[in-house]
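Every protein chain except one is present and positioned as in the full complex.
In order of appearance the chains are A and B, and numbering begins at 1 in each one.
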Amino acid sequence: MNAIFLLEQALNGLQFGLMLFLLASGLTLVFGIMDLINLAHGSLYMLGAYMMVTCFAVTGSFWLALPLALLATALVAMLLEVLIVRRLYRRDHLAQVLATFGLILCLNEGVRMLWGPHQLSMDVPALLAGSLPVLPGLQYPAYRLAIIVLGAAVAAGLFWLVNRTRVGMLIRAGASNREMATALGVDIRLLFTLVFGLGAALCALAGAVLGPLLSISVGMGESIIILAFVVVVIGGIGSVRGALVGAILVGMVDTLGRAILPGALRSLLRPELADSMAAAAASVSIYVLMALVLVWRPAGLFPTRG
Amino acid sequence: MTHTLRGALRALAIALPAVVALPVAQAQDKLRIGFLSTLTGPISGLAVDMQDGFNLGIKQAGGRLGGLETELIVADDQQNPDTGKQVFDKLVKKDRVQIVTGTLFTNVMNAIGPIAFREKVFFINANNGPAQFAGEQCNPFYFNVAWQGETPAEAMGKYASDKGLKKVYVVAPNFPAGQANVGGFKRFYKGGIAGETFVKLGQLDFSVEIGQIRSAKPDAVYVYLFGGMAVNFLKQFHQAGLTKETQVIGPGFGFDDDTIRGVGDALVGSLNAWWWNRDFDNPQNRKFVADYQAEYKRPPSLYAAQGYDAAMLIDAGVRAAGGKLGDKEALRKALATAPFKSVRGDFKFGANQNPVMTYYLRQVVKDAQGNISNKTVAPLLPNHADAYGGACRMG
Partner (left out) sequence: MSTTPLAATQRPPAAPRWPAALAAASGLLALLFPLLMQALDQPFYTGLATRILIFAIVVSSLNLILGFGGMVSFGHAAFLGTGAYTVGILSLEATKKIGLLPGTESAWIAWPAAALASGLLALVIGALSLRTRGIYFIMITLAFAQMLYYICVSLKMYGGDDGLNLASRSHAGFGVDLGDDRHFYYVVLALFAATLFGMHRLVRSRFGRVIEGIRENEARMQAIGYATTRYKLVCFAIAGALAGLGGALLANQNLFVSPNMMSWFQSGSLLMMLIVGGVGCLWGGPIGALVFLVLEEVMSGYTQRWQFVMGAALIGIVLFAPRGIVGAFKRRGG
């Protein structure tokens, strides 16, 4: 274990964390502002990836395809919001869970019908295809570095949006007191639709950007949605700052857990036992983290509500 | 009212299945085959390939495998052994299949095997064969027409030993088939293991493991991965700049068409061990490849070849048994002689009804037109049987 190893894994953790932030921020906004548990959030991530593949096939350019894919996914999401999701705002969480789970099934099958069951692949844009010597002896993939930069930029942009713009103020107003905001002339329905669309765009960004790195297949949203919820819960519902802290925390713990635990356990225990435990420990580390956070702070790290 | 509803639903529950059940033909001379595979989820593309191969076999036989009218009942196990068990129960008890095939995952196989054996349904495994069914739990009703789980690893281990590799890093998913496969590699590879990582089944991002590999500086990395896992690992490995200094080796299914499609140029130069390749020059393979391309407008993958061979085996076996499905022992004996010509060339069953065949070294190459495919290099393990035959006590 040396500096190169640790730095590489730290970068991995940061990249993973920032991607989780893209998913979790949309989720926490929707949950915090509209009080909606949206299980189908991961499906929007999947949709973003598939849209990216198609937009790329149509335009031939990664840089053109990216905004197109985001727009397309956001539009689909807003359509879903108008047709189905907005009827769920006043319902209790169980109903929302059931309906959005139904939405997952429909979206999965819909994607399979449109794009087929085989997994799809995309190439990283030529500009970012190489690796950069971050340290002598460490050639880190340029694309992953770009993702880190993108994630940080989006985080900054989101903070600015929510805290320093009029739109952000409207969002926060609508969240804290719906009726008063409406009485003051804010079109709450439009606002909520836009927030849902924004959340979808963030998901789609994560999906589109991760597509060239990971392969694209039906149901790819399911594994990541749990992680996104873990982040939201650790961070505290409705808090974008919490989502960022939570995401980086989860990203780091998961990555470093997988990187260091197997070796550490192997030096302490018999090899067969160490292998089984290492695999379990690595998978379980973020859940242990969440359980610990909740036992210590039952409403997350930065709760926006009491 | 709750009671009315309850009564109504109960009645519905009774009536509906009865209505659904009625059309099932009970004719004994019809061959009913259950194709139970993973039709939903990220691996479903491989199931589609296998089914296409199998269907081609049925089509070539004019819809009559073994001379009998053939009905293929397709069902989805959703990559879940519990679901697989439910569905298989239905295939056996309601659809009365005589043969089942198509399963991709060992956990589903483990779940349905005992039922098949108990109900005297032939289980023609067309994919990875678990160790227990080749060894202590071998059964007259189990045939593996594809490969026993550890044999490709054994072949690759032999290559690594012969080549004098000193430090090999091993990557496999953390499930019994993965662990067994790595065991097979180590059985034949006599050099040093630079490190071992068992990843989560279905994992997509390998940046952590790649960091560990970089740290260990091995000569080669043995990769037991398939589907999306293989594509992602190999792409990311290349992006991290490691393919130049580290030879990538592994079993053939991690380096087949779906992986080539996904990874592209980065895969060129990697080596894999397998028992079939599209370029095999025997008459039945040439026919298979040509017919498959014509029917499905794409070249066959190795999963398609497995499905096709399963159909060919069933066709020949049932024909040799005179079409009498009722006499199970006769059918078993007929199947055991493997009276068909496999697309891989030489093929026979061992006493444990698992394959005895030749493993070849294949290399991923790019031709002058820029097409990437596997090229057969040389035989690695001629007439190779799996390691579990000795533990099989089939009377």
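The rule is simple: contacts are C-beta pairs under 8 Å (C-beta built on N, C-alpha and C of every residue); 3 or more make two chains touch, one makes a residue touch a chain.
Because the structure is a prediction, the values reported are computed rather than measured.
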Residue among A:Y50, A:F196, A:F229 or A:F302 touching the omitted chain: A:F229
Candidates A:A99, A:L120 or A:L261 - the one touching the absent chain: A:A99
Touch list for subunit B against the chain that is not drawn: 1-7, 9-14, 16-18, 20-21, 39-40, 74-76, 80-82, 85-87, 89-90, 93-94, 106-107, 110-111, 113-115, 130, 174-177, 179, 201
Positions on subunit A contacted by the hidden chain, ascending: 31, 35, 37, 84, 87-88, 91-95, 97-99, 101-110, 113, 226, 229-230, 233, 237, 272, 276-277, 279-280, 283-284, 287-288, 290-291, 294-295, 298-300, 305
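Operating definition for what follows: only the chains that are shown with their structure count from here on.
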Rounded Å distance, subunit A centre to subunit B centre (Cα mean): 34
Subunit B-touching residues of subunit A, taken from the complex the two chains share: 1-2, 4-5, 8-9, 12, 15-16, 108, 112, 116-119, 121, 123-124, 129, 131, 138-141, 143-144, 213-215, 217-220, 223, 255, 258-259, 262, 275, 278-279, 282-283
Subunit A-touching residues of subunit B, taken from the complex the two chains share: 39-42, 44-45, 48, 174, 196-198, 200, 202, 204-205, 207-209, 211-212, 214-215, 227-228, 231-232, 235-236, 239-241, 258, 261-264
